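One protein chain omitted, others in place.
Chains here go by letter, A and B, matching the order in which they are written, and residues are numbered from 1 within each.
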Amino acid sequence: MQKKLIASTLALLALTTSAMAEKVKFEYWYGLTGQLGEQVQATCDRFNASQDKYEISCVSQGDYATALQNTIAAFRAKKHPTIVQGVEVSTPDLMLSGQVYPAYKLMEDNGFEIDWDSYFPGIANYYADSDGRLWSMPFNSSTAMMYWNVDAYKSIGRDEAPKTWEEYEQVLRELKEAGNACPSGYAPSSWVDLEQFSMVHGEPIATKNNGYDGLDAEVVFNKTLHAKHMKDIKRWIDEGLLVIKTRETGLSTRDAFAAGECAHFFGSIASHQAVTEQVDEGFAWDVAMLPVYEGTERKNSVVGGASLWTLSGKTEDQYRGAAEYFKFLAKPESAEFWSTVTGYIPVTDEGFDYLVEKGFYSERPYKGRDKAIESLTYTPVTPLTRGIRLGNFVQIRAEWTSQMQAVLSGQKTPQEALDDAVDRSNKTLRKFERTYNGKTLP
Amino acid sequence: MQKRAYFKANWLAYLFIAPQLLIIFVFFYWPASQAMYWAFTLEQPFGGGNQWVGLDNFRAVFSDETYWASIWRSIVFAALSTGLAMSMALVLALFADRQLRGYRFFRVGMIWPYAIAAPAAALAFRFLFNPQSGVFAYLNTLSPGLWNPALSGVDAMTAIIITQAWKQVSYSFIFFLAGLQSIPRSLIEAGSMDGARVMRRMLDLQLPLLAPTIFFLLVINMTDSFTDSFGIVDILTEGGPARATELMVYKIYVDGFQGLDYSGAAAQSLVLMALVILMTFFQFRFIERRVHYT
C-alpha cells in the first residue's frame, strides 16, 4: 500500500532513472489460449533467450475480444502493454484510435530494414493504410480452405477436389447417393461464406472498395453473387447435401469432419493442425482452395487471424524492444517454428520459400498447407480483394449470422434475410461513422 | 418488516455501514457513473473523444424491435429458470432436512455440484444437449427432429433455462438448508407434539418460517438470471438460433465487449438496470408484504 502525498514532478524523475541498468522490459498482451496460447508464450521465450538486452513479458488475456477490451481499459489508465494482438477485423477500430504507433514507422524509426514487398499482398493489404504501409505486423495468419475426405472421394471414384461450386454440388450428390449421411457439414460463417467467398469471386462486400475509401461505405452483399450462394446453400441443406453441424449440435463442422462423420468442411487453414491431431490414423484427407462459380475468374483470398499493434505512450527503449521482437518474428526460422507448432502459415515470400526449400510442405503432416499460400497469392490484389475495412464489423458478422440462422430454421428466405442483414449492418456503420465524426482512415 | 426495537447510538450505525459504502463507492458507483455517461454520448473506445448525442442511443435501442424481443425473452428466462431452480431446491432441502438415514450423504450430494458448476458446465451441457447422441437425443428417437437447439429457438431457450436452473439449484439448496436449520428444534418438536403430520408440518410450519429465505433467493435468483447469464448463453448458443436466446445482458456483452460500441452498450445497461431495479422494487413492495419475519 502506498498512500502518497508527493510532488508530482519528483515522481516523474524517479521513474525515468530506475530503469536504466537492467534489461528493458515490455509487455505484450495476446488473445490466444489453449495449445495456441502456449505456443505464443514459446515465441516469447525464444526471443528472450536469443538476446540479453530486452525482456518481453507475454500475457494471455483470453480471447481476442477480451485482449482488446482489457488493452483499452488499461490504455485509459495509462497502464497498457507496448504490443497488443488485434484480430483482423478490428483493424479500422485500431487505426482510428489515434493511439497506434504504426509498424512501418516503428521499424523505420529504429533503423530496421524490412522488405515490406515480401509480405503476401492478401495479408499485407488487410493491415495497410492507403499508401500501402503496414500499420501492424501480421502474425498468426490463415485463410479459408475446403477440407475434403479423400477416402470418401475414393468411394465415389474421384480423387480430386472440386474447383467450382457446380462440381462441388455434383460431388455432394454422388456422396449422398453412395449412402453418405453427411456429404458436408455446414455452419453459417460470415468469414467463409461472406468475406472469403466475396474475395475469391472478386465481388464487393461494401461500397467504397469495401470501406477502404471512406467511413461512409455501405454494405451491398444482398445484391452480389453472395446472395446466389446463400440460396444454393439453403437448397443444398433442404436436399440433405449439407448437414448443419454446430457446437450446439455437439460437434463443430471441423470436429465432425475429423471424426469422419462429414466428408467436407470449410474453415481456416489453422485448423490443419487440429484436424491432424484429431483424426484416426490412416484417415486420408486433404485441403483445397475454396471453389468458385463457373464463369467467374478466381481472385486471391485474404488473411484471417490477427496482427500485432504497437501502442502509443511507451518509452523509446520499449519501442526498440518491440521492433526487435517484430524483427525476430520476421525471421524465416521463426516462421518455421510457428508453422510447425500451429496450423498458421508464413506471412512472407521469404519465410515461405525457406520452408519450401527445406521440403516442409512435401511430407505429412504439413503437406497441403501450401495451398493456402496459393489461394492467398492466386492473383495480384485488386481494389476489391485487399480485405474489409468496415467499422464494428464484429457486430455485422453477428447480424449476418443470426439472419442466416433465421434462414436455416425456415423463418426467412435467403434474400429476405440478406436484405435485413444489410439494412441493420448499415445502421451499425452509420453509427460508427458518427462516433468517429471528422476522422478519416489513414 | 419493520422492527420495533432499536439501538440508539446512531454514530455506531454509520460506522458499521461505512466500510461497505466506501468500497462500493470506489469500485461500483464511480466507475458505473462513467459508463452511464457514455449512454448519452458516442464514445470512442480508446478515449479519443466523444460527442453528446442526448437520447439518440436510447431512441436507437427502443426503435429496434429485436431489442423489445430481448426484453420479453429475458423476463421469460428469469421467471422460468428461477421457478425451476427454486422449486427443485426447496423440495430437496425440505426432504434432506428430515434427517433420515443417509442425510449427511445427501447434504453433500446436493451441495458439491456448486463447487464445480461454473467451469465445468460449458462442456458438460454441450454433451447433454447434443441432438445426435446426448441425453436429449433420446427425444429424437421418439420422434425425429423433436430436439434440435441449433434450429429451434424454443429448444435453445429450453437448453439455457435448464443450465441456468441447474447452476442455481445447489446455490438455492445451500441457503434453504441453512434457513431450515436455523429454525429452532423446539418449534418443530412442538409441532410434532401437536400431532401434525410431516407434510402438514412442512407446509404450515416450516414454509412460513422459511419465507425470509425464499424471498432472499427469489430476489437473488431473478437478479442473477438477468445480470449474470451471458456466460451460459455464450457457451451454449451465442444468442442463436436467429436471436432466439439473445438475452438483454448477452446483447450488451456482444455490442459493447466484442463490438466496441460502448455507447450503445451503456444505454442498454441503463435500461437493464432500470428494469431489474423496478422488478426488485416490485418484489419488495408486493411480495415481501406477505413475508412474516418473526
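Note that in this section a residue touches a chain if its C-beta (ideal position, glycine included) is under 8 Å from a C-beta of that chain, and two chains touch if they have at least 3 such contacts.
One rule holds in what follows: contacts and distances are computed from a predicted model.
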| item | value |
| --- | --- |
| "Na+/H+ antiporter subunit C", "Putative membrane protein", "ABC-type dipeptide transporter" or "sn-glycerol-3-phosphate transport system permease protein UgpE" - which is the UniProt name of the missing chain | "sn-glycerol-3-phosphate transport system permease protein UgpE" |
| Which residue of A:Gly343, A:Gly391 or A:Pro414 touches the chain not shown here | A:Gly343 |
| Hidden partner chain, touching residue among B:Phe7, B:Trp52 or B:Phe286 | B:Phe7 |
| Chain A residues that touch the omitted chain in the full complex | 1-8, 11, 27, 29, 32-38, 57, 59-63, 66, 69-70, 72-74, 76-79, 81, 140, 142, 250-252, 254-256, 258-259, 261, 268, 270-271, 273-274, 277-280, 305, 343 |
| Interface with the undisplayed chain - residues on chain B | 1, 3-7, 9-10, 12-14, 16-17, 19-21, 23-28, 30-32, 34-35, 88, 91-92, 95-96, 98-100, 102, 106-116, 118-125, 127-128, 130, 132-135, 166, 169-171, 174-175, 177-179, 181-189, 192, 197-199, 209, 212-213, 215-216, 219-220, 223, 226-228, 230, 249, 252-253, 256-257, 262, 265, 269, 272-273, 276-277, 280, 293-294 |
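In the analysis below, only the chains that are shown with their structure count from here on.
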| item | value |
| --- | --- |
| Centre-to-centre distance between chain B and chain A (centres being mean Cα positions), rounded to whole Å | 37 |
| Touching residues (chain side chain B, partner chain A) in the complex | 42-48, 51, 53, 60, 126-127, 129-134, 148-153, 156, 159, 236-237, 239-243, 246, 254-255, 257-261, 263-264 |
| Touch list for chain A against partner chain B, complex | 65-66, 68-69, 72, 75-76, 90, 93, 96-99, 244, 246-251, 392, 394-395, 398, 401-403, 405-406, 408-409, 411, 427-428, 431, 434-437, 439 |
